[in-house]
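One chain of protein is taken out of this complex; the other chains stay put.
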Amino acid sequence: MILSEKLASIGYWTHFVTVALFALGLIGFLIRRNALIVLMSLELMLNAVNLLLVQISMRTGTSEGMVLVVFVITIAAAEVAVGLGIILNLYRMKKTVDLDSFRSLSG
Amino acid sequence: METLLPLAILLIVSLLLCVGILAVTQILGPKRPVPMQLSTYECGVKPEGGSHVPFKSSFYLVAVLFLLFDVEAAFFLPWALVYKNSLAEGPALFWALIVYLGLMAIGLFYILRKNILRLN
Amino acid sequence: MNGLDFLIAALKAIVILVAVIQVVPVMIYVERKVAALIQDRPGPNRVGPFGLFQPVADALKFLLKEDPIPHYTNRLLYTLAPFLSLLPACLVIAALPIADKAILFGREVTIQIAELDVSLIYILAIGSLGVYGILFGGWASNNKYSLIGSLRSASQMVSYELPLGLAAVGAVMVFGTFSLREMVLQQEGTLLGFLPNWGIFYQPVGFLIFLISSFAETNRLPFDLPETEAELVAGFHTEYGSMKFATFFMAEYMNLATMAGLMTVMYFGGWHLPWITDAALLELLGSQNLLCLVQVLTYIVKVSCFMFLYVLIRWTLPRFRFDQLLSLSWGSLIPLGLLNIIVSATLMYLIGVKQ
Partner (left out) sequence: MVFAIFSVFTLLTAAGVILSRNVIYSALNLVLCFFGLATLYLLWGATFISMIQILIYAGAIVVLFVFVVMLLNFEKPIDQSVKLPLMLLSGAGAWGLAFLLLRVLSKSVGEIPILESNSGASVRTVSKLLFSQYVWPFEVLTIFLLALIVGIYVLAKPEGEEKK
């Protein structure tokens, strides 16, 4: 397949994939109460952003988008490391990872 | 695209191989389930307690440190790719490495010093 | 894209995959024979001449065994786990450049399944997916021994991925490319007039780190903690039997072959014969396809040497303890890998300045 043809496939359909991925992440973030799955949903949203960045990068022929993706991946790794550390500590206290049971900060 | 076609075929063939292995054992193998065979194996002794042991956070620490260092090691790869060709343009990349590696070494030294992984 | 393209692609993928799977029976036989030799007993000698058909008998036996799925296990994951470890092992061979070009149906075909420009990272990345088979297998078995075994083995695999990556960085620095094919092409000829121009002479420390890590990465003795028969029953595959059990072993042997192949490519000149360039060899042989055959044979011989080393070491060295294993990786190999990078960078910089 020639290049322009390949790039033509980065069209409306890819926008749909991007936003659908983001929406799925958002829904998971909102409806699930398991802290681990909430964290995973967060990852899905970050990946939707990555998808968009790569898309723009391929469209414009510049590398900035890719560099940003590398940074986003690092941040995602950091977020997961700390997030899971916190979840482990919470589990140690409450023996559950149900987000509804962590109410000690609310009034 | 042309380079990806053999890869796609390899993926399909490997999937077929997996399905094939599963199917062949299902067809050829006899089925004589006995209760003892289907229970948890603990050296022939009756299974004791639940199967999920209380966790040790050292496993978590290994995994999380792996994650962080994997990210850092992954950054070395693009650096190494352009290093050889950048030598003609001056030592900028060399100093970038020194700073980067210094920071990474501090991190590594910290975990070894604090004995986070309970090595000794 | 036409039918011929498709045919060539399919041929490449299937032939190379089948060839790599052949490593499994050969290794079973070699391993048992060498074990017998070292332990001073005859080894397999009943099936066929010199017991040569023993692997076939083993395979048949595995296939004809009952394949129970114990209660208490998570059926889906239990069934899926062996294939989660086999699939990456199959996919990873796509990036190995086995030989240069052959003439097939009147066109030039490279003997490499996928000519990616990032084939080195491809192997590292897909190889790192192999850990899921172990993790899910141990979890789904719902057995204490399996769970602990899989956690330990996964910790081991992830700990040794780092030195593997760092050693690879050294090679990337020297060759200035991620493409394994280009790496091999750069290793033609001689170094200083009398040495073959191989990666090991540029990255001796990197090679050592890579070799040691590859033992751990493929769960071989002296790092076979997943299978410590005496301590953990059998580690993560305690509850597995029949062909599912064999599938884990297939994946292990295929990973072994990939690691040996990768070392050959990165440090031992891939398909090149020492001291003779491809052009001179082509003149000698007269045909591109014959040259390709010689290259494939060279590659296979080099890989076999590594495989034999794996077998020898398995039956000569004692096993490491778990904390020794972790401290070898985090306390020795990773710092050594960083040191290797910085020393190589400094040397390259100094040589570059002098020119």
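All chains are identified by letter, namely A, B and C, in their written order; residue positions are counted from 1 within each chain.
Just so we're on the same page, contacts are C-beta pairs under 8 Å (C-beta built on N, C-alpha and C of every residue); 3 or more make two chains touch, one makes a residue touch a chain.
Computed from a prediction, not measured in an experiment: that's the story for all the values here.
Undergrad: Omitted chain: which shown chains does it touch?
TA: Displayed chains contacted by the hidden chain, ordered by label: A, B, C.
Undergrad: In the whole complex, not just what's shown, which of C:Tyr29, C:Tyr122 or C:Tyr253 touches the removed chain?
TA: C:Tyr122
Undergrad: Need a quick check: the contact residues on subunit C for the chain that isn't drawn.
TA: 74, 77, 80, 116-118, 121-122, 124-126, 128-129, 131-132, 135-136, 138-139, 147, 150-151, 154, 158, 161, 178
Undergrad: For review purposes, identify every residue of subunit B that touches the missing chain, sorted by number.
TA: That gives, for subunit B, the contact residues 1, 4, 8, 50, 52, 54-61, 63-68, 70-72, 74-75, 78-79, 81-82, 86, 92-93, 96, 99-100, 103-104, 106-107, 110-111, 114, 116, 118.
Undergrad: Which positions on subunit A touch the chain that was left off?
TA: Answer for subunit A: residues 3-4, 6-28, 30-34, 36-37, 39-41, 43-44, 47, 50-52, 54-64, 66-67, 69-71, 73-74, 76-78, 80-82, 84-89, 91-92, 96-98 touch the chain left out.
Keep in mind that, in the parts below, only the chains that are shown with their structure count from here on.
Undergrad: Could you let me know which interface, B-C or A-B, is made of more C-beta pairs in contact?
TA: B-C
Undergrad: Roughly how many whole angstrom separate the Cα centroids of subunit A and subunit C?
TA: Computed from C-alpha means, the inter-chain centre distance equals 33 Å.
Undergrad: When the centre of a chain is set as the mean of its C-alpha atoms, what distance in Å lies between subunit A and subunit B?
TA: It comes to 21 Å between the two C-alpha centres.
Undergrad: Find the geometric centre of each of subunit B and subunit C from their Cα atoms only, then give the gap between the two centres in Å, rounded to an integer.
TA: Chain centroid spacing, subunit B to subunit C, equals 15 Å.
Undergrad: Give me the residue numbers in subunit B that touch at least two other chains, ranges are fine.
TA: 1, 70
Undergrad: Two or more other chains in contact with one residue: find those residues in subunit C.
TA: Only 1 qualify.
Undergrad: Can you check the complex and tell me which residues of subunit C touch subunit B?
TA: 1, 5-6, 9-10, 12-14, 17, 63-72, 79, 83, 86-87, 90-91, 93-94, 113-116, 121, 142-145, 147-148, 151-152, 154-155, 158-159, 161-162, 165-166, 168-170, 172-178, 233, 238-239, 242-244, 247, 323, 326-327, 330-331, 334-335, 338, 341-342, 345-346, 348-349, 352-353
Undergrad: If we count contacts the way the header does, which residues on subunit B are in touch with subunit C in the complex?
TA: 1-7, 9-11, 13-15, 17-18, 21-22, 24-26, 28-33, 37-43, 51-53, 59, 62-63, 65-66, 69-70, 73-74, 76-77, 79-85, 87-88, 91, 94, 97-98, 101, 104-105, 108, 111-112, 117-120
Undergrad: Quick check: in the complex, which residue numbers of subunit B touch subunit A?
TA: Contacts found on subunit B: 1, 57, 60, 64, 67-68, 70-71, 75.
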